[in-house]
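Dropping a structure here in structure tokens format, bear with me for questions.
One protein chain is absent from this view; the other protein chains keep their places.
The chains carry the letters A and B, assigned in the order they are written, with residues numbered from 1 in each.
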Amino acid sequence: MGKVVYEKSKGLTDNPLSYCPGCLHGTIHKLVAESLVELEVLDRAVTVASVGCSVVAYQFFNCDAVQAAHGRAPAVATGIKRVSPDSIVFTYQGDGDLAAIGMAEIVHAAHRGENITVIFVNNGIYGMTGGQMAPTTLITQKTSTSPFGRKEATTGKPLKVSEMIAQIPSAYYIERVSAHTVPHLVKAKKAIKKAFENQIHGKGFSMVEVLSTCSIGWHMTPVESLSHVENSMMPYFPLGVYKDEGEVIS
Amino acid sequence: MANLLTIETKRCKGCGLCAYVCPKKILELDMSNVNDKGYNPIKCIDMSECTACAMCARMCPDSVIKVERDV
Partner (left out) sequence: MKVLMKGNEAVSEAAIRAGCKAFFGYPITPQNEIPEYMSQKMEASGGCFVQAESEVAAINMIYGAATTGTRVMTSSSSPGIALKQEGISFMCAADLPCLIVSVSRSGPGLAGILPSQGDYFQATRGGGNGDYFIPVYAPNGVQEATDFVQKAFDVAEKYRTPVMVLVDGMLGQMMEPVEFKKPVINEYDKSWVVGARSGRERNVINSLNLLPESLEQTNITRFRKYDEIIANETLFESTVADGDEVAVVAYGTPARIAVNSIEELRADGIKAGLIRPITLWPFPEAAFAKLPASVKHIVVVELSQGQMVQDVKLAVGGRLPVHFYGRCGGMVFESSEIAGQVKKIVRGE
């Protein structure tokens, strides 16, 4: 008998993922699921699914789940956590959901220092609805609603969410990671686990932004998409800890 | 006994991310096989080279690969 080095997490259900081939949602789901299992909180975890490709995340995380309206996941999570403080409550939101329609809800959940965990998946596009421009779409990036490439003159520059939320006094822990290589996944997992540990210890609002891909929306192969994260997204969205009230950042 | 990769081919979407990250380059899409989803699933072409590093399994979005190390 061999020693199992890696197998599917018990934090995931057996439902086949509905995401496109090579979509890193699945990979990021694994990091979340593994963290919940390793921290032994799966049976008191509640995921709040958002609207976008991960609208169906409630089918995949093997824990209680609530499906929220577009952008409102942090408000729904607030409601759950306030009346059920023993639950480990996390939102799983994309950039259209969190950085556009749900900006007020995410800012004020951080502002109140809600003791919740936010997994923010940034792939710079609205995937579910067919690849429209998001607040995080890169300049010159072509999408179905920026067919000539995003222009700064009319749409501004891409929103840097982690930098922005880190400015909120009551935010506890904000880190941007990426899911495009295995070494980056190791760091991403560490960040996600920490964001849950913070909640377990009552520290307050933690958000991990995970740079991700959308090979269909980007019109690339899954492998090309990984390089796009490295070469185009990471220079504009630098990885790192933007806020950690538990540690002094040098 | 060698290390073991168990690939759940029926769930594989043939994205090729595992093959891309495999340091030994022993994974490739099985062009002679189409699964029920309509994808060419991944296969290991030389199990003896596998170091059970599990990079393929960690990258796989669909949790298709189980990795066991010979002990």
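Please note the rule applied: a residue touches a chain if its C-beta (ideal position, glycine included) is under 8 Å from a C-beta of that chain, and two chains touch if they have at least 3 such contacts.
Just so it is clear, the structure is predicted and the values come from calculations on it, not from any experiment.
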Which shown chains does the hidden chain touch? A
Tell me which of A:Lys8, A:Arg72, A:His180 or A:His228 is the one touching the absent chain. A:Arg72
Since one chain isn't shown, list which residues of chain A touch it in the complete complex. 43-44, 46, 48-49, 55-56, 58-59, 62-69, 72, 75-84, 86-87, 104-105, 107-108, 111-112
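Throughout what follows, only the chains that are shown with their structure count from here on.
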What's the distance between the Cα centroids of chain A and chain B, rounded to whole Å? 26
Which residues of chain A touch chain B once you look at their complex with the stated criterion? 1-9, 12, 16-17, 19-27, 29-30, 181-182, 185, 221-223, 226
Which residues of chain B touch chain A once you look at their complex with the stated criterion? 1, 3-4, 11, 13-17, 20-21, 39, 52-55, 57-63, 65-71
